[in-house]
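For reference, the structure is listed below as structure tokens.
Complex shown without one protein chain; remaining protein chains in place.
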Amino acid sequence: MQAVPQNWYLLLSTFMFCIGVMGVLLRRNAIIILMCIELMLNAVNLLLVSFSSYAGNAEGQVFVFFIMVVAAAEVAVGLALLVSIYRNVASTDIDILSKMKW
Amino acid sequence: MLTLILLLIPLIASILVLFLKGESVKWFSFFATIVQLLFTFYVYSVFQNKEAAKSLLAINIEWISSPKINFNIALDGMSLLMVFLSNLLMPLIVLAGFNRTQERSHIFYSLVLLMHFALIGVFVSFDGFLYYIFWELALIPIYFISLNWGGVNRITVTLKFFIYTLAGSLLMLFGFLFLYWNTNLHSLSWFDLTVNHICSCKQGFIFWMFFIAYAIKIPLIPFHTWQPDTYSTAPTQGTMLLSGIMLKMGLYSLLRWLLPIIPNGVAEYTPIAIALCVIGVVYASVIAIMQTDLKKLFAYSSIAHVGLIAGGIFALNMQGIQGGMVQMLAHGINVVGVFYCADIIINRTGNSNINSLGGIRLLAPRFATYFIIIVLGSIALPLTNSFIGEFMLLFGIFEYNSWAAILAGLTVILGAVYMLRMYQKVMLGDLNENVTVFEDLKWNEELVLATIAVLIFVFGIFPKPILELVEPIATEIFKISFVK
Amino acid sequence: MVISQFIFYTLAAFTLLSSLFVVFSKNPIYSVLWLIVCFFTIAGHFVMLNAQFLAVVHIIVYSGAIMVLFLFTVMLLNLNKETEPHKPTLLKFGAVIAGGALFLIVIAAMRSGMPAPYVAPQMSEVGYVKNIGMKLYKDYTLPFEVASILFLSAMIGSVVLAKKERS
Partner (left out) sequence: MTQTIIQTSNLYLPTLLIPLLPLLGFFINALFGKKLGHTSGWIATAVLFGAFACSLFLFLNLPAGGSETITISNWFYFKKIFIPFAFLIDPLSITMLLVVTGIGSLIHLYSIGYMHHDEGFSRFFSYLNLFIFFMLLLVMGNNYLIMFIGWEGVGLCSYLLIGFWFKNQAFNDAAKKAFIMNRIGDLGFIIGMFMMLFYFNSLNFDVVTIGALKLGIGNMTIVYITLFLFIGAMGKSAQLPLYTWLPDAMAGPTPVSALIHAATMVTAGIYMIARSNVLFSLAPHTLDVILIVGTATSLFAAIIGLKQNDIKKVLAYSTVSQLGLMFAALGMGAYESGMFHVVTHAFFKALLFLGAGSVIHAMGGEQDMRNMGGLGKFIKITFATFLIGTVAISGIPPFAGFFSKDEILATAFEHNKVIWGLLSFSSMLTAFYMFRLVYLTFSSSFRGTDEVKHHIHESPATMTLPLIILAACSIIAGFIGLPTILSHTHLFKNYLSSVFAQSKLILPAGHEMSHSMEWILVGTAVTLALVSIAFAYQKYVMQKHVPAADQDLKGLSKVVANKFYVDEIYNTVFVKPIMLLSDLFLVVVDKLIIDLLVHAIAFITNQIGRALRLLQTGHVGFYMFAMVISMIILLAVQIFVVI
């Protein structure tokens, strides 16, 4: 029924992942970086689901489910952190946050 | 099974002590070590019966299947000797702490007992990996003992000691891994390793890995610089543990994990090892002559003595090996006595410089008597315990090379020089102005010193049981390690 | 079966484009919005892969919860085009090149591990709610419950973090 070769999914998710990486490198706004991470996570999700479907194995989808759980928790905590950082330095620019060295 | 009990008594005691407070801590520790000592005598009686011993003393359970690591503990003559030494000294070390106030004594004694556990573990394990675990475990309690209860400058000194020994252990671990992958049995069991030698081309490499680890622990020249500082800084009971038992770990390991495992490697590098040992004997003795700090003087004398033991072991002949074993026992007893005497003096006078002491014999004649007995024991007067060991060791070295024996024999002269010089400056003469009051021995001090004095004579006059105990294993090690 | 291929390509194009927009939009608000689009297309992919349950959950969790959170935060912090910090141009080039290089190298690395170009399609029903439900509640009960604890702690954590500190 599925006429799309799995390779395409691989390529797609890899490409998406790389876009996410590029975004992380490119932007300085912490919120955007967080979003790019979501993008990367989704690329992985897509890959997992495609494998699960093609192999007829439900484990992959269960895994994706848990990734979503983690992603949701991560975003919640991450954003809370960002808000509290913003409250202190009035910016979300990651280059300002360079106190953690040596 | 009996061996396991021997191993567990200190561990359990170490945990239980944590729940006690005040004076009961000391009494409980003392009680535990005495129980352990009595039990050792029982084990010895079982050991004499060869048939029963086999089934009762050895345990070999698979622990980790891959890599193949077994929980393999057993007892043979040499192990039993070392266990006996530890268990003999432990009550004395605990007793030495009576009448002394100590902060957080329950933690202190817990660490001491934990150390005891680890030391026994080192002596009874017959699996390389298990042995390594105990070897490293022994380092932890003594580190904290020196760090928390030590003297001036303890942090730097303890760190130096810790890193020194750890570096050596790392090499040994590396050696063990190398050994594991390069023997065709893929096992670290002592019984396998002694039968199934690694290709002699690789033994030289392993020799250095192990030798440096042991040379640091023993310590041999030039790996000794941690020792004088550590001895003078650590609390007395720590020093007694270190010098009395922990050093013996290195010597014991030479005999257990070096000679029979890689005989060709040992045979190849024995000249260098003996040269280091013999030079060390003279070098440390000469330094000891001019030392003014009491504890440092004894530390250097200890380096000289253990250098002689190691030299005898590396002579690779029967009397050297057997003499080494006997001398380990003797040196353990003597060095503990010597350091305890030093502690009594320093504790009473608050002074460790021998030039500002003197005339103590006038005030404390009983202490002076015990001290001179211990001093004579450590300069190996006949009929004291270290004479026979020293005689056999020197003869062992003599058989290897007569010039080396003459050089090492200088310890006979130099030992007398520094010990008598020390005794004269500290105990004899008229009272120094720094020494005005010197209380004679308290009951616990007298008990410790009297025990040591008795032991010095007992093992000097009746050395035969000890020699017979270690003879089979010494013969075995000699046969395995004898390379044409 | 051209239709499914057509749908895939369209969705894929949308996915990639929207994610590129996420990265390159100047205004954070637009990034968020494009991300929502992206998530929807991914949900579409899930449907295509017969993973209906996940598709629905994806929309609810990501587009519904997470993205709202993002949007809310962006607006709360009043981030806009003017406040948006920028990297030097050289670094931007570097980032693009690094991303491209990573893509190439990952593809190259996967080359040997790629499945055959055409895999016999499997009529799978694993993505149905019933199957996933059985899996989750029978085989993965413990992780499922642990996940709820994770959520709880995340919730408490974010409340604690976001709460205004009294000084």
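Order as written gives the chain letters A, B and C; numbering starts at 1 within each chain.
In the analysis below, a residue touches a chain if its C-beta (ideal position, glycine included) is under 8 Å from a C-beta of that chain, and two chains touch if they have at least 3 such contacts.
Keep in mind the model is a prediction, meaning the values are calculated, not measured.
All shown chains touched by the missing chain in the whole complex, by label: A, B, C. Residue-wise, the contact with the chain that is not shown comes from B:Ile287, picked out of B:Ala32, B:Val124, B:Ile287 or B:Leu449. When the full complex is taken into account, the listed residue touching the unshown chain is C:Ala108, out of C:Ile3, C:Leu90, C:Ala108 or C:Ile149.
Even with one chain removed from view, subunit A keeps its contact list with that chain: residues 21, 24-25, 28, 94-95, 97-102. Contact residues of subunit C toward the unshown chain are 87, 91, 94-95, 98-99, 101-102, 105-106, 108-109.
By the touch criterion stated above, the residues of subunit B touching the omitted chain are 160, 163-164, 222, 224-225, 283, 286-291, 318-319, 322-323, 359, 361-362, 376, 381-383, 388, 391-392, 394-395, 398-399, 402, 405-406, 409-410, 412-413, 416-417, 420-421, 424, 427-430, 463-464, 467.
One rule holds for everything that comes next: only the chains that are shown with their structure count from here on.
Viewed as a network of touching protein chains, the structure does not reduce to a path, ring, star or complete graph. For the pair subunit B and subunit C, the distance between mean C-alpha positions equals 64 Å. Residues 1-2, 4-5, 8, 12, 15-16, 19-20, 22-23, 28, 31-32, 35, 38-39, 42, 45-46, 48-51, 53-54, 57-58, 61-62, 65-66, 69-70, 73-74, 76-77, 79, 83-87, 91-92, 94-96, 98-100, 102-103, 106-107, 110, 114-115, 117-119, 121-124, 126-127, 131-132, 135-136, 139-140, 143, 147, 150-151, 153-155, 157-159, 161-162, 164 of subunit C are the ones that touch subunit A when the two sit in their complex. Considering their complex, residues 1-12, 14-23, 25-29, 31-32, 34-36, 38-39, 42, 45-46, 49-50, 52-59, 61-62, 64-66, 68-77, 79-84, 86-87, 91-93, 95 of subunit A touch subunit C.
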